[in-house]
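Sharing a structure with you now.
Left out: one protein chain. Kept in place: all the others.
We call the chains A, B and C, going by the order they appear; numbering starts again at 1 in every chain.
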Amino acid sequence: MTEITKSKDLGNGWVELNIGPQHPSTHGVLRLKVKLDGEIIREVEPVIGYLHRNAEKICELDYYCDSLIYFDRMDYVGAMNMEVGYLEAAEKLLGIPPPERVKWIRVIMAELSRIAAHLVWAGAFGLDLGMLTPFFYCFIEREKILRVFTETCGSRQETNYMSIGGVYQDFNDKIVYDIEEFIEQFPAKLEVIFNAYVKNDIFISRNKGIGILEPEVAISYGVTGPMLRASGIDYDVRKAEPYLVYDKVNFDIPVSYKKDNLARFLVRFEEMRQSIKIIGQAIKKIPDGPYFNPKAKKSLMIRLRGEGETYARTESPKGEFGVYLVGDGGVKPYRVRVRSPSFKNLSVLPVLAKDVMIADMVAISGTIDLVFGEVDR
Amino acid sequence: MVEILEESRGKDGRRILKVARENLVALMANLKDQGFDHLSLITGVDRKDRLEVVYHIHSLKKNEYIVVKTETLDERVPSLTSLYDSANWDEREQYDLMGIIFEGHPNLKRMFLPENWAGHPLRKNYDLLKVQYINMDENGEDYATFDSGDGW
Amino acid sequence: MSILLRLQSLFSIFGHYLSFILAYLLETVFMIVFVMVSLVAVIYLFRKYMARVQLRIGPNRVGKFGLLQLIADSLKLVGKESVLPRGRDDMPFRMAPVIIFLGLIMSFAIIPYGSLYWVGSLTITDSDVSVLLLFAALAIMPIGELLAGISSRNKYAVVGALRGVAKDISFEIPMMISVLALVMMASARTSTPLNLTSLVSVQFIPYGIPQIIGLGVFFIAMVARASYSPFDMGESDSELVAGHSTEYSGMRFGMFYMGMFGSIFLGSMIVSILYLGAYNGPFSGDLGFIYLLIKSLILVILAFTIWLSVPRIRIDKFVNLGWKYLLPASVINLVIAGILTLGLGL
Partner (left out) sequence: MIEVKEPKKEIPLIGTIKVIFSIGKHIFQKPVTVQYPEERPALPDRFRFRIFLSLDDCVGCTLCEQVCPNKSIAMQKVERENPRNKRKIYPDVNFGTCTVCRNCEEICPTDAIYLTNVFETSRTRNSFTYSPEELSMPEEEVVK
């Protein structure tokens, strides 16, 4: 039996504690090296890389059309947004624009996927705070969206629905009907979940004024998405640099100036309502036409050659998702670089979780909305 | 004013500025004063004979986007951590996967991989056939080995 | 006629002393069986209720409606290896679950259960100071939690134990003050106000009605004693993994688990005895036990619903709540009880 190593003495009575990588509230494999002064956290150092697969290298070794499944597995709760992000870059690089109908289909699928991703976050955030039940209501709703995905493309979560220059299968009447039915019944269910959170005194007291993120800090750390908007900056890639057909639909960007946990919570819920609004408009405006670009069908799939470099930005559920593609004229990309929003959002945690209690740090890391497939790639 | 070697437009219509490595920090400080407050992405590209480092910056207020490129032959590039906080993790990641040494970085450790991992995976000459195994030592820190024997 | 005397008369052929010894032994066995069965029932109820609130089905594979699920679970726990951490403090580590379970059983022994049709009174121990005994027995359980926390050499466990202690001292005083108000009210009517049986017998109207504040304070204290959400800071699973019971496995963990569910059942029983008139009701001579069971089950369900729908309160906010709100409220309650007793002669 070996000697038990004594705990490192940090002086001033602090204790070093490892939270994670296997821990119920870290949403995967985040490891936080925490220095505790009693209950109060003095220093946090996130350690990541436990889910690292180096998707960028794998994409370099594959054809342009194959890389898509690795993007599915980055933000695996909102896979469609990742596909849109990659295809925005790849289609520009390869010079294969999608037909008009495909753009509308992609908008609908991306927004459905955004709702699905936010629902996962909403449920898991409740679990972080110790609220067991809303999690199930969120997942019941999410399951309806995944059912629509299954009907459209045959897979539930890692859909691989889109392909370069089009989508894999066309919409039919049943899918349109199902989506319409979903967006009709969803807002009422969303209100039930929303009220279950915000009417709760304890929920408010756990979140109001906790984890204040100043806008200057947020910009300097490259924070984007709902976290940035909750700090009072109305920046959304869908408005700032419209891709697909986001300039043809009418929606608002939710902004809050309160900068705390509750603001981030409210912004995400408002985003879900706005997504419903976008889907409602898009499903009516969908034009007829082909659902793929014939230049990228069948065996032409693997013969696409790209040269030069592109960078495409899209608004994923977590924030600004960017893909930087460099091609050297071959059938495989020369360099793929992914700007993952969760990665940047996580880097602000040491600032947010300084001098707060353990319980607050769990709530703060819950509002960052981490998905580790995307942080570690 | 900083000397810009080359200015062009990418396929997506973004402005690309190319500067020498020595002028990088000066140019970035200049751009930051002009309102480009958001360092979005740092990318290292292995061009086989040289390493290219690409910085994507944009301005939230003016909604403009600029790509800044610089090149290095000896893997060394000045760090931007003094200007942007977001450079911290990005530079660590590029050091980890690409082997670019950012001079002046306060905490240049590997981001994803264990500290003693051999090689930098995104280099074009990285040997994919050499399998490395990750183990955990007494203190909970990871380390990489080439033999699979003592894994848990 | 209590259950003890009945058993004693059954064994009377063995002589006076031996028959009493046998009767006590058999009674203890009865009680432990009752505690275990009610624990299993409460856990089953909880799982089924939680599942239905969350729109699931719940256990339904083992036995009809999953009734045997808990038997299977406990068999699994017994059969599991109990892993002992290397750096533990051995004696307290092994004792802690036993202490918790012992405190639970002792508290169950003191409760007056009322009477059932032909069995007569089911009360096990009758003492003139059973209120004091009950709260003394209740105070044993936190010791087990504390021992478990500091002996298992785990930082999560230590923080959990510290939280547990901070929680305990912040609600015990308001709880005892509200009990004091009860005893004060009862002392006007009975000469032995510290006896639980006479405390129940003087509740012509349940004390929960004149002492609604006391009822609230006491119920919150009982939920906190059982470390149920929102007051489960000591073993909050999303922050401290499992708090003081992090390092436990096998049947030792099962004891903690049973202690948790047992104490919510116990707490509901105590609340219904002290405030809701326990076994009082029409035909209480025949159905008293049933009334007690129904009242405490309603409270248990209420506690479950609170667990399922409320997030965890932060420890410093709970300490605030205890000292700034519960303590003044219980003092106000005491004053009201005094006015009611002395001024109105209720």
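Note that a residue touches a chain if its C-beta (ideal position, glycine included) is under 8 Å from a C-beta of that chain, and two chains touch if they have at least 3 such contacts.
Note that the structure is predicted; figures quoted are calculated from it, not measured.
Put simply, the missing chain touches A, C once the whole complex is considered. Touching the chain that is not shown, out of A:Asn200, A:Ser275 or A:Thr367: A:Asn200 (per the contact rule at the top). Across C:His16, C:Arg52 or C:Lys324, the residue that sits in touch with the chain not pictured is C:Arg52. The residue touching the chain not shown here, chosen from A:Met74, A:Ile145, A:Leu228 or A:Leu266, is A:Leu266. By the touch rule set out above, chain A reaches the unshown chain at residues 62-63, 65-70, 133-134, 137, 140, 143, 147, 150-155, 158, 160, 163, 168-169, 192, 195-196, 198-202, 208, 234, 252-258, 262-263, 266-267, 270, 298-299, 301-302.
For chain C, the residues in touch with the chain missing from this view are 49, 51-57, 60, 305-306, 308-310.
Convention: only the chains that are shown with their structure count from here on.
Taking the mean Cα position of each chain as its centre, B sits at the greatest distance from chain C. Here the chain at the heart of the shown protein, by mean C-alpha position, is A.
Counting partners per residue, chain C has no residue that reaches two or more other chains.
Within chain A, contacts with two or more other chains are made by no residue at all. On the chain B side of its complex with chain A, the touching residues are 10-12, 14, 37-41, 43, 45-46, 54, 56, 60, 63, 65, 67, 84-86, 88-90, 93, 97, 110-113, 121-122, 126, 138-140. Interface of chain C with chain A (complex): residues 50, 53-56, 86-87, 153, 155-156, 159, 162-163, 229-230, 232-233, 236-241, 307-317.
Chain contact summary for the complex, chain A toward chain C: residues 1, 4, 15, 17, 23-25, 36, 38-39, 126-133, 135-137, 140, 196, 200, 202-203, 205-206, 357-360, 362.
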